[in-house]
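Shown here: the complex without one of its protein chains, the others still in place.
Think of it as A and B in the order they're written, each chain with its own count starting at 1.
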Amino acid sequence: MAPVTTTGERMHALVERLYPLCRSITGDGVRATLEIVDEYVPLQVHEVPTGTQVLDWTVPQEWNIRDAYIADASGHRVVDFAASSLHVLGYSVPVSATMPLAELRAHLHTLPDHPSWVPYRTSYYRPEWGFCLAQETLDALPDGEYEVRVDSTLADGHLTYAEHVVPGQVPDEVIVSCHVCHPSLANDNLAGIAVATFLARALAERTPYYTYRFIFAPGTIGAITWLARNRERVDRVKHGLVLACAGDRGHLTYKRSRRGDAEIDRVMRHVLRTSERPHDVIEFTPYGYDERQYCSPGFDLGVGSLSRTPYAGYPEYHTSADDPGFVSPEAMEDTLAVCREAFAVLDRNRRYVNLSPYGEPQLGRRGLYDALGGRSDTQQAQMAMLWVLSLSDGEHGLLDVAERSGLPFDTVAAAADALRDAGLIKA
Amino acid sequence: MAPVTTTGERMHALVERLYPLCRSITGDGVRATLEIVDEYVPLQVHEVPTGTQVLDWTVPQEWNIRDAYIADASGHRVVDFAASSLHVLGYSVPVSATMPLAELRAHLHTLPDHPSWVPYRTSYYRPEWGFCLAQETLDALPDGEYEVRVDSTLADGHLTYAEHVVPGQVPDEVIVSCHVCHPSLANDNLAGIAVATFLARALAERTPYYTYRFIFAPGTIGAITWLARNRERVDRVKHGLVLACAGDRGHLTYKRSRRGDAEIDRVMRHVLRTSERPHDVIEFTPYGYDERQYCSPGFDLGVGSLSRTPYAGYPEYHTSADDPGFVSPEAMEDTLAVCREAFAVLDRNRRYVNLSPYGEPQLGRRGLYDALGGRSDTQQAQMAMLWVLSLSDGEHGLLDVAERSGLPFDTVAAAADALRDAGLIKA
Partner (left out) sequence: MAPVTTTGERMHALVERLYPLCRSITGDGVRATLEIVDEYVPLQVHEVPTGTQVLDWTVPQEWNIRDAYIADASGHRVVDFAASSLHVLGYSVPVSATMPLAELRAHLHTLPDHPSWVPYRTSYYRPEWGFCLAQETLDALPDGEYEVRVDSTLADGHLTYAEHVVPGQVPDEVIVSCHVCHPSLANDNLAGIAVATFLARALAERTPYYTYRFIFAPGTIGAITWLARNRERVDRVKHGLVLACAGDRGHLTYKRSRRGDAEIDRVMRHVLRTSERPHDVIEFTPYGYDERQYCSPGFDLGVGSLSRTPYAGYPEYHTSADDPGFVSPEAMEDTLAVCREAFAVLDRNRRYVNLSPYGEPQLGRRGLYDALGGRSDTQQAQMAMLWVLSLSDGEHGLLDVAERSGLPFDTVAAAADALRDAGLIKA
């Protein structure tokens, strides 16, 4: 086996480590997941007791499972939780019984259209038990009596989520959120967890402008819990990104925030478009991942969502076919790269005021032509300075300058740095 | 002859009853027309005396006509008002004379391009007499003396118009206006009168949200009179529709209000587009029918105009070829259907406020998933609830929700009803 060398391969190795764990919206599977992530970036883990009121919701009982199987008359396990966490209905209540196949069928979930795949099913808020299996496994089962056993507990406990903060120059925050509640599904959402983890490491390489807060929480109830516990300080969240389905081989898809023209929306569109990657930018819908919560009308945060093939848009979605082979190191590395590019733009997207706004200032006298004279990109750099001066009216940011001028954002930002250093503009 | 069974056929029968009457902007023809309409929906008839100042205008003298003809030397009537009300110039002053054809010609109106059609001509504000006839009739007249006689009166009297009100849940009004001043022209505007009449009956089937006021009035001076007499209460007119040319076989045309984005404009566009009928939506122009008056800049009401082939857009326009055969039961029924669909949307297009706007409310706990679980359109209904919750910020109405979500308006409105009943939103 080749040594793990690229960041993509390291992310893929993390996916593979996390894959076997049986996660759900509460329980030890989430804790074990966070412990592994903590090896990469230090996490602050929060435990919120069952019964806690969180916005319109209540933290449910904690679910844990040790074993689950269907065994035939000879005691042979024909469906075994040990083989895959998908085999048991998420949040399944305990059961220990023997029943004929005909009776058992009501508790079995298959995918007739994909007879070799095991579906992923849950029943969070309605007490049920059940198993998920391949249609071809079911078809091969002879009639007769089967022993069914789910050795789970559903009891008061906690909901677990974690945060990792990369401190910035200002307390204004960018949140990056990914759901950690799905069991053995690689793209949904181990790839998102892996990209978030390595994104946090990359951002820490030097102090960013914004403070970046990474949220690893179970879907829906976890985001709602985070929002409930941070309601007083949510005003400092200026931008955000939900990461999901971050590793499949499809092209990138950015889903706008509810606002539609939040700064993160403009930044992501700019980066995707100028990078000339194939991509889609789609409108907000109140369905999908936890952008639903962050963008609920009471909060209406500037939070978009980055995926490759979006939510439910691939046949492997919520099936055993979403395994580590379904996600690729290259795709995760590409997702990571776009996040880094976008946050590099976001972080530098200041709004300046031209301090010499009457006519053009004489750049030559300040060495701003000389300073650039020897560079091959002189003309672009000079144009960028003129554009920054022209649009630094307190209304336009550097992203506006880049988009109106057609110049690369980096060139514009460098021009702004030079003008700021010369005292010609201020933020 | 087949029995009259469909609404379209009943509207067409009304057109045929009204067709022979000689209407003008004042006079007994209008009164007789309103008496017939009153058999279908009770009308409040208004009589406004000659000389009354109405906005910038003055109610003119009343015109009535008993007989009119051109007779040849042998006393044979070669042009006879009894055969068609179109034969006399509208508002023709009385005349009784004998003159050679050469002299008579200055008072004759024909359509050389359509030699068998009789044109429709009027001279409301300049005293004249005249006859309209087919070019081929004129061509067949030998030279010689002719007796001409118009037995009309032009005297102080009244301008007549009528209203019918369908009371709603709120005093805010929707006006539906159609002109009643044209003589024997079926599409212009007996079809509009018939559609308005049956629309009023349909709206009364259950109490609508808005109060619907139907205005049957002569063109221009009638609408101006109505506005002059309702100036103090015109603020309660929230929306409106002018119905004209409602029965020909062309596709539907909606002409926007002067505002261009009034709610009625958005509703009509939505209904026409989602119904997948061939149609046109055209911009406002200050020409056409009485939308000119309702949309004059001092009033600027949200009043659009619905036609099939629009104003002057068909060769039969203002000729004897616009006869009952030119309009069809099916076309009138289609116009009526679109009006009903549009008013059903308008009537339900509330703007709600999400009372649980922080995160998504837990729908399952309130039975809002269960309630819908058994229906085949479950997924659309759930999406509709999420969309209504997302956009119920006091700024967006249900039509906005339908347009942004791509969901049918009815589904959205049903979701809003369920959410309102659950106490999650309020109007």
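Following the convention adopted for this analysis, a residue touches a chain if its C-beta (ideal position, glycine included) is under 8 Å from a C-beta of that chain, and two chains touch if they have at least 3 such contacts.
Nothing here was measured: the structure is a model prediction, and the numbers come from that model.
Undergrad: Given that one chain is not shown, which residue among B:R231, B:R273 or B:K426 touches it?
TA: B:R231
Undergrad: Out of B:T137, B:S296 or B:Q382, which residue would touch the omitted chain in the full complex?
TA: B:S296
Undergrad: Hey, which chain B residues sit against the chain that's not shown?
TA: Touch set of chain B with respect to the missing chain: 55-57, 125, 220, 223-224, 227-228, 231, 258, 283, 285-287, 292-293, 295-300.
Undergrad: Quickly run down the residues of chain A that touch the omitted chain.
TA: 354, 356-362, 364-365, 383, 386-387, 389-393, 404-405
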